Structures are given as C-alpha cells and as structure tokens.
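Shown next, in structure tokens, is the structure this report addresses.
Complex shown without one protein chain; remaining protein chains in place.
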Amino acid sequence: MATEHVTATLLISCRDQKGLVAAVSDFLYRNDGNIVHADQHTDLEESVFLQRVEFELDGFAIARGEIEAAFRPIAERFDMTWSLRFSDEMPRVAILVSKMHHCMYDILARWRMGEIHAEIPVVISNHADGRAIVEEFGVAYEHLPVTNGDKAAQEAQIVALLESHRIDLVILARYMQVLSDDVVRRYPNRIINIHHSFLPAFAGARPYHQAHERGVKIIGATGHYATPELDQGPIIDQGVAPVSHRDSVADLVRKGRDLERVVLARAVDLHLRNRVLVYGNKTVVFD
Amino acid sequence: MATEHVTATLLISCRDQKGLVAAVSDFLYRNDGNIVHADQHTDLEESVFLQRVEFELDGFAIARGEIEAAFRPIAERFDMTWSLRFSDEMPRVAILVSKMHHCMYDILARWRMGEIHAEIPVVISNHADGRAIVEEFGVAYEHLPVTNGDKAAQEAQIVALLESHRIDLVILARYMQVLSDDVVRRYPNRIINIHHSFLPAFAGARPYHQAHERGVKIIGATGHYATPELDQGPIIDQGVAPVSHRDSVADLVRKGRDLERVVLARAVDLHLRNRVLVYGNKTVVFD
Amino acid sequence: MATEHVTATLLISCRDQKGLVAAVSDFLYRNDGNIVHADQHTDLEESVFLQRVEFELDGFAIARGEIEAAFRPIAERFDMTWSLRFSDEMPRVAILVSKMHHCMYDILARWRMGEIHAEIPVVISNHADGRAIVEEFGVAYEHLPVTNGDKAAQEAQIVALLESHRIDLVILARYMQVLSDDVVRRYPNRIINIHHSFLPAFAGARPYHQAHERGVKIIGATGHYATPELDQGPIIDQGVAPVSHRDSVADLVRKGRDLERVVLARAVDLHLRNRVLVYGNKTVVFD
Partner (left out) sequence: MATEHVTATLLISCRDQKGLVAAVSDFLYRNDGNIVHADQHTDLEESVFLQRVEFELDGFAIARGEIEAAFRPIAERFDMTWSLRFSDEMPRVAILVSKMHHCMYDILARWRMGEIHAEIPVVISNHADGRAIVEEFGVAYEHLPVTNGDKAAQEAQIVALLESHRIDLVILARYMQVLSDDVVRRYPNRIINIHHSFLPAFAGARPYHQAHERGVKIIGATGHYATPELDQGPIIDQGVAPVSHRDSVADLVRKGRDLERVVLARAVDLHLRNRVLVYGNKTVVFD
C-alpha cells in the first residue's frame, strides 16, 4: 500500500486566470518533475481555480527544502492560496469522543493496521469509560468532563492539550458536545466531524429518531469540516444505506453505525492524503 | 411478466391484537385459499398491525363477489381498516404535468409497453406544449392554465376532469403548481408526487440549486403521497446518486432526471400493485 | 439496543402446503404468544415454504423447556425442517484469519462494544503475527501453520480446536487457505466466508487484480456460507462501491477493505440473530 518514493504535493487555489496550468506544468517540466497525480477544477460560476499536483522528489531538480522558495514567484504572480506537503510528513491527530466508541475504535484499529498515515498521540473524552480501549493502543486518554456546567473551562483544557500535542487534525468521533466558535476558528478546515444523517436532512440532535419519525427509505452519514454553524460545514464525504418499515430506531442506529465508521474513515483518509481543498463552504475532493 | 391467474389481495391495518394472523390465515385455509404472497408488519411502538395477503381466485371456495361479505365478520371483530382488490381491475390514472416532460413521457412509454397496469385516459397541464407527445399515446391532453391568478378556478376544472374520468390515482409528474388542501384531501393516499431531492433535505423550490449551493456529495429523489403540508407526505420510495465538485447545477439536473424517472415509476408501480399501506405519516411497502 | 425480554424464534422450512401459516399462528395464538417478528417466504417455483416467527417467552403459556415438544406434532404433520432458538443463548464463534487482519479486528472490536451477540473464545491463524491484537481482547490465539505442505494435519488440528471450544459458527475473516470438503461438511451453513468481489464475478484468487484488469466501474464484496465448491456457497449479503480509472489496484484493495468489513459483519450479525434460512444454494434473509 505504501508509496515507495517520497512525493511532494502542491495544493493550489486562486482566481481563474489564463496561463495557470501552463505556468505550473512548465515549472514542473523545467525541473524534471515526475508527476504522479494531477487534477484540477475550475468553478466557472465563482471563477475559482483549484489544483492538486503530486510529483516525486526523487529526480526533481530542486532540493526539497528549496521547492517552496522556487515556486513562490509563480504563486505570487497568480495570487495563489497554496501549500506544499511531503508524503513522509506525519500529521498529528487528536480524537474527541463521548460515550459511543465505534468510530473512535474503528479509527484506532485502522491506524494500528497502518491504514491511517498519521500520529495519534491523544484521545480526549468528556466521559471516563473509553480509557481501557484507548490505552491498549498506546494512546493517552484524557478525561475532561464538563463540571458545574463550565464548558468554557473544559474547552480551555482541550485547547491546551491540542496545543501541547501540536495537533494538526481533530476528529470528532461522535463527540456529543458542541464546540464553541472560538475553538472551531482555531482549527479552520482541520476539525472533521461525523454527523449521523444525510445532511442537510436531520441536522441537530437525534437524527435517527427524526429519520424514523419521517419514514425515510434511505439513511445516511456525513463527514464534514466543523464550522461555527452547527452541521453546516463543508461536506467531505457522504454515505447512504437503504432502510424499510421493518427497521426500528434501534435498527437505524445499528445500520447507521456502519455508515458512520466508513464515512468518517474515508473523510479522514482523504484529508490526510491531501486530497481535499475547501473553497467557500464546499470541498473539492481529488480522489 | 403477466400473472396468468386472477388474484385477490387483502390489505389490512388495525390495532395489534393476538389472534389476528391466526384468524386471517384460518379464513383462507378453510376456503382453500392458495396464497401467492403474504407479508405483515407490526409497529410495536404504535401497536399497529398491517398485512397484505394475495391469493388465487381459482380454486377459492368463495365466489369473487361474495368474498367481501364473507370476510367482513373477521374485519369487524378486529376493527380492521381493510380493502379487497382484484388483479384484473384496471385503476384509472391521470397525470398532471408542467413544462418538464421527462417523467410524464417515461410513464406513458412504460404504460404503452405494458409495464404499467392501469388506464391513463388524461394528462392535465398548466402549459400548452406537451400536447403532441401525449396525443401520440392516444391520451387526451387538457390544457388548464391558471388565468388571472385564479388558481381556485383552475383547480375546480381539474377536479371536474378527475371526476368525469373517474380517476383513482393522480400522478404529479413534475407538476409545478401546489395543489390546494381541498384537492389533496379529495384524494387521500391517491396522489403521488415526485420531489427532486432526498427529502427532507431540500424541500421546497429549486432543490438542485440548493444541493449545489450546499455542496452535497449525493443527490436524491423522493416519491411520496401528497398531503396538505408541502413535501411532507408519506414517502413511498427514494433513490440517490453520487455527485462531485465537477457537477454544475445543470449536471445535477441532468443526473437528477434519471432518479426522478425511476423513483416515480417505482412508486407508481408499487401503488398500482397494491404493495403500499399508509399509517400515520409513513408507508409500509410490501415489495 | 438490547431486547429487554427473552424471545423464542422458530425457523421453519418445508414443502409449501395449505394450512401451514394457519397451523403455526394458531399454535402461538392458543398459547398466548406475543409475536415480535414474523416473516415468511414461499418459493412458488420450488414449492418451498420458509418462515421465521419470534415471540416473547414472557406470558407464553408453555414453559421454555416444553415448547419444542409442544410444537413437534405440528412440525411432523407438515414434515418441517425446523429449529427453536432463544435470544439469551450465546453462540460460540471461532475466527480463522491469515495475514490481513482488518476483518478480524473489526469483528473483535464490534464484539467488545457489544454489537455482536456471541462468545468468541478463539482465533486460529496460519500465520503468527496477529497474536498481540487478539490477546488484548482476551481471546486465545492459536497459530496453526501448514508445515511441510501437510494441510490435512493442520486441518485436523483446526477441527480439534473447533470441537474442544464447542464452536457453533466459524468466520473466515480473509482466511487464505481453502478448507477441505471434509471440514466444510462438518459445519453446514455454519462457516461464513467473506469473498473480496461481487460474486460470481472474480471468484478465485486476486479479485481486485482481476477487477482492475477488467476495468469495472463498481467493485463488491460477498458474505456467503462456505460449501465444498469454492466461492459457490449461498450468498448472505453483498455490498458494492463505485470505482474509476483513477483507482489503482492498491486503491481497489483500500476501498474493498471497507466493503469486506461491513459485509462480513452484516452477514455474521444476520446469522447470529437467526435471520438467515438456507434452501438449495440460496438464502432467505428475514431482515
């Protein structure tokens, strides 16, 4: 599964302009770039251009440490928002969880089997009861309950932990507390939440009860970046499953757990492989 | 595809009680009923029992015209809401349509090829431009525009037409006018609408624009019975299709048309084969 | 999620005959049976009748230990193949695995979180390297390699272990050895295998390579009972996922793992909840 060679990935977004593709491809060509993956998208309505180019470091004419400086003039000429990533970097991930452990457990198991390319130093929960599972994975378990209703105090502790662990990505694995705007804004497009419905249907609380009440024939799950507006952030991935009148709320919950696991894992994987670009309130997923 | 033998179908709903299944199956057994299909559902929360039993008339001990009277004592004992249908009855269907003809055309073509077991004497439109297509099928085309904003007058004409054609089922094949409560109440669970989204997401107007704006990764269509509350009626069937950032609104419309066609046709087919029972605001679909 | 009350489940299959449903429902009715779930299927071509009835023990007129004897006369009258299960029985499950651990890990994690209603005393592998994971779950890990090509000897050890652990269900969680006919025949409809393709497409070895080579646009996974004919047993569940030209074999493997996990877990869950009946080479799944 592993890429043998280290690759560099350019993620670019800017106003659509003539010559963009020519400039980037010329830059890579002149420097003997061996392109492994290239995809681009132009939103004609919004006049936005987005591109992902992944190329091998091996054989590239510019040394790893100098690529950024070498590309900067092009980026400035087109006023790009951009970043450069290397495939051997290990992003640092924290998982926030509450009482339901299936998504957290699934991510930890995938991580241990090498499916998730990241470091996971810490799991943070507002409940005490996941410690045994988490510690078996050699991951620290931090129990941070909300005490006396003082959510601000608890959140300050969360932020302190995220900072001390130098966290790049936060996964809300069925974390049942709403994070305040302040926390969310500290990690723009770096908090991934799993919502247990096909958003925008059944936003908010108890979506399976809502779905059962409404009598839908298909249920869903949505992996999205958290934004200050609850359940309104850019959608990364969605999944669905058929249901029928034979399914009780408990059946929907059971079937939904499989959707949640898979959709969250896919969203996290796409993010960690630098496949997701956000613009406006949407994502471009170069899969 | 055709059933060679004429069958009778009992559709039953009532409060859940012990002995229900025993009573119905005993009735059929004693009268030499050859069961072709039997399915039932108990909603334990609501304590509602629903059943569909289809049996062959051939060999049944009671003559077709006397089955209803023979079953009535059982129905009364359990206080059933029930109906008895025969497979050689031909329900009479009217299609209401506006400017987009793909769903109407699809239903007419299926009907002509024998896929839809019904009579379709009339198509009613608030626009003039579908006449040529409809008349090729030997179906009357009634153009009933809303003039001077007088929707009540137009609806009175629609109702008069439905009555004169003795219509059993009304199909809203992308009919873009909201029917008044009064019309909807005349045809309870006998008006099927196709909504071009995965309800309850994107109820109301321009759902593909809403879906594009929201950046969803899956779109849907919903076939449901019309009720006075717009887009809130019991759902019969839903379908979905994956989409991506590469899809413009026009692409969503294009992909959505296929969902609308298929989901509406399925909902109509399930209804016409007496496979749908409604209770509360939900359906039980015995497929 | 838990059913508060203990239930009994009758699983019945026999030649289709008049009076079957009446006899069973009458038996339950006369004994004050509170039916929780009832479903039946008649294969008209094969003239086979299959039924599943689940009812509460609480309030039932016959004591748990005497239901079997009380029902036997009915079963004999209709020459039924039948069984009676109780919801508080705990089936004993063994997992067979090779080098890929994702399915095994997924099942163990679900089991630990209470999603799988069974005991799992043992995992058997022809490789040594899953021990650490398995033992964390408090499950015995038995390493039984094939040595000197003597598969018969290894299989004898497997059978001995299955017997000593009184195993009811064997899960082949990507076990890469073909079990001999003899082993398979000892556990009819009690060995569940996950095949990593949409059977019957790509039976045999390396299905993702085959799928990539063929250029399919959808991949699948199949959960089925093992029979002596490889990959030919009765199918319990299947799942699919879209793929494209952008997917390498490694991508198919990655996407396929999610299908395998979910489809195997669903097949196992359906089996353990007594929802699956086998006839001929097919299953009836009362979900």
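Labels for the chains are A, B and C, by order of writing; each one numbers its residues from 1.
Heads up, the rule we're going with is that a contact is a pair of C-beta atoms (placed from the backbone, for glycine too) under 8 Å apart; a residue touches a chain by one contact, two chains touch by 3 or more.
Worth saying up front: this structure is predicted, and the values here are computed from it rather than measured.
When the missing chain is restored to the complex, the residue among A:26, A:58, A:135 or A:229 that touches it is A:26.
Residues of chain B in touch with the missing chain: 1, 101-102, 105-106, 109-110, 112-113, 115, 133, 136, 246, 250, 253-254, 257-258, 261-262, 265-266, 287. Within the entire complex, the positions of chain C that touch the omitted partner chain are 41, 43-45, 198-202, 214-218, 220, 234-240, 244-246, 248, 280-285. Where chain A meets the chain that is not shown, the touching residues are 18-19, 21-22, 25-26, 28-29, 32-40, 42, 44, 242.
Everything below uses one rule, namely that only the chains that are shown with their structure count from here on.
Averaged C-alpha coordinates put the centre of chain A at 35 Å from the centre of chain C.
With each centre defined as the average position of its C-alpha atoms, the distance from chain A to chain B rounds to 41 Å.
Of all residues in chain A, those that touch two or more other chains are 246.
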